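All protein chains of the complex are present and in place, except for one that has been dropped.
On to subunit A.
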Amino acid sequence: MIYFNNVSKVYKDAVALDDVTVAITAGEFVSIVGHSGAGKTTLTKMILADENPSDGTVFFESTNVHKLKSKELTKLRRRIGVVFQDFKLLPNKTAYENIAFAMEAVGKSDEEIASDVPHVLELVDLSHRMHHFPTELSGGEQQRLAIARAIINQPELIIADEPTGNLDPINTHEIVQILKKINDLGATVILATHNRGVIDAIGKRVITMENGKIIRDSKHHT
């Protein structure tokens, strides 16, 4: 589904990715682990074409994502749900509107929005917070809202970049369980984290990164 072919990313004075080649197949749950600055976030941003590689190519199915025009890129992004460490919710929109916005973006009707949004909020246990703004929610609630937004359009791929970074162990456990459930329902999940405990709890494929390189891929060691 996703294929990194000798991808490198060099910033002014730092190498974020160093000749990375990796393939992720549909339906997988892949955890990318490494210290801060190992290149996890850069790797996930490459899939969204939020960063351009200095060298190499990134494919989503058979499409080179960095060769896409603006409109095509928008369409690609609609097939991907993204969860960030800092949630990246729309601060001037309520929990309901944040999710409705993602649905509006893909052209869903008002009726679909009215029926699906409460349902997904119930799924992440936020029904009672439907009309609250992100600033009125706790960290765990904000992250659950971000996940709800990411999954509302039933994307083929979920990218979660340090989704538990700002959360306590209880909320972390909840988020991991939700991601596992999403994966069980058929979506591919890429989870970037520096939390070993999270990865152990998942028990699926783990890619370990260090200084922009993949130093270990559990797929090839099992």
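To be clear about the criterion, contacts are C-beta pairs under 8 Å (C-beta built on N, C-alpha and C of every residue); 3 or more make two chains touch, one makes a residue touch a chain; residues count from 1.
As a convention for this text, contacts and distances are computed from a predicted model.
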Q) According to its UniProt record, what is the protein name of the omitted chain, chosen from "ABC transporter permease", "NADH-quinone oxidoreductase subunit C", "Cell division protein FtsX" or "M56 family peptidase"? A) "Cell division protein FtsX"
Q. Of the residues A:I2, A:L17, A:I32 or A:A49, which one touches the chain left out of the display?
A. A:A49
Q) Which listed residue, A:N6, A:T21, A:S54 or A:S109, touches the chain dropped from view? A) A:S109
Q.
Out of A:L90, A:A114 or A:A201, which residue would touch the omitted chain in the full complex?
A. A:L90
**Q.** Footprint left on subunit A by the chain that the document does not show
**A.** 48-50, 70-71, 73-75, 77-78, 80, 82, 88-92, 101-102, 104-107, 109-110, 149, 153
